[in-house]
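Only one protein chain is missing from this complex, and each of the others stays in its spot.
Here is chain A:
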Amino acid sequence: MIGQLLSILVLGAMISAVYALVAIGFTMIFGVGGVLNLAHGALIMIGAFAYLALTSTAGTISLPPIVGFVLAVAITAGASYVLYAGLVSYIEDNIVITFLATVVVALLVTEVIIIRFGASPSQLIPVVAGSITLEVVGTRIRYVELVAFVVSWIAIGLLWYYVTKTDEGRSILATSMSRRGAELTGVDLETVKSRTWLIAGAFAGIAGVFIGTLQSTAPEMWLNPLALAFIIVVIGGIGSIKGSVVAAYLIGYLETASIEILGPSFQGVLSLIVLAAVLLVLPQGLYGRELVHE
């Protein structure tokens, strides 16, 4: 029993960090631009497939994993920016059109990936190979899980520093609190939005490489992270970065615990129950107050 608890504690901490990355990007875009980016999962997929194309031993480039990782993150950030500047910025005032357009982008990316890589799943080369056995806990941890945990927390930490300690970053936070207020204090909305999409894309790229390594890299892999992002963001409070981190850990632990105790078929069930409960009891989420409705 203690082994099981420890195992939940360790495995849950690892995966939750990646979930937090997924949700933060999604929530920032909504908080700043009011855009529900349904292509967020597709960005995560782009990260995984960019890494696959760059590092696969069967591919033409076969870069070292670390280099491939950095490039994949850069490519995803770029894709996210292009998505904003090339499409979303023209239609973002109309919520429904944006909603539909981003779904279309997600489906389009899926099709392109099927054409280019085929429908069957691939595995990514781990950024760091090997694993350690935790005898007491009764499970094994791959080094790549540890790396995912550390890198995610570094990214979250940097973002935290950026949005609380620098002027550029604080303008993002300000915009997410009150767009009009931010504009009145001289914040350039366009720059803030572009920057937000770049950051969200980079986070999606990091998450994509790790989700692709730990689970599988396939043309449908965007759905699950998107659903997770939704659940986490609603529970944490839409637009709140702190809320996303807390809710990501809540959902990550809930999933890990239901897998360990009830079995893997129950992975998503508890999260959905919690989601329904939160919607009923606490519709603004745990930290929903940072978003001021205008």
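The rule is simple: a residue touches a chain if its C-beta (ideal position, glycine included) is under 8 Å from a C-beta of that chain, and two chains touch if they have at least 3 such contacts; residues count from 1.
One rule holds for everything that comes next: contacts and distances are computed from a predicted model.
Peer 1: Just by its UniProt name, which of "Aspartate carbamoyltransferase regulatory chain", "Permease", "ABC transporter substrate-binding protein" or "formylmethanofuran dehydrogenase" is the chain not shown in this complex?
Peer 2: "ABC transporter substrate-binding protein"
Peer 1: Which residue from A:89, A:139 or A:194 sits in contact with the chain not drawn here?
Peer 2: Checking the options A:89, A:139 or A:194, the one contacting the hidden chain is A:139.
Peer 1: Please pick, from A:124, A:147 or A:275, the residue that touches the omitted chain in the full complex.
Peer 2: Considering all chains, including the one not shown, the answer is A:124.
Peer 1: Could you tell which one of A:218, A:233 or A:247 touches the chain left off the display?
Peer 2: A:218
Peer 1: Spell out, residue by residue, where the missing chain touches chain A.
Peer 2: 7, 11, 56-58, 114-115, 118-126, 129-131, 133, 138-140, 142, 144, 215-216, 218, 259-260, 263-265, 267
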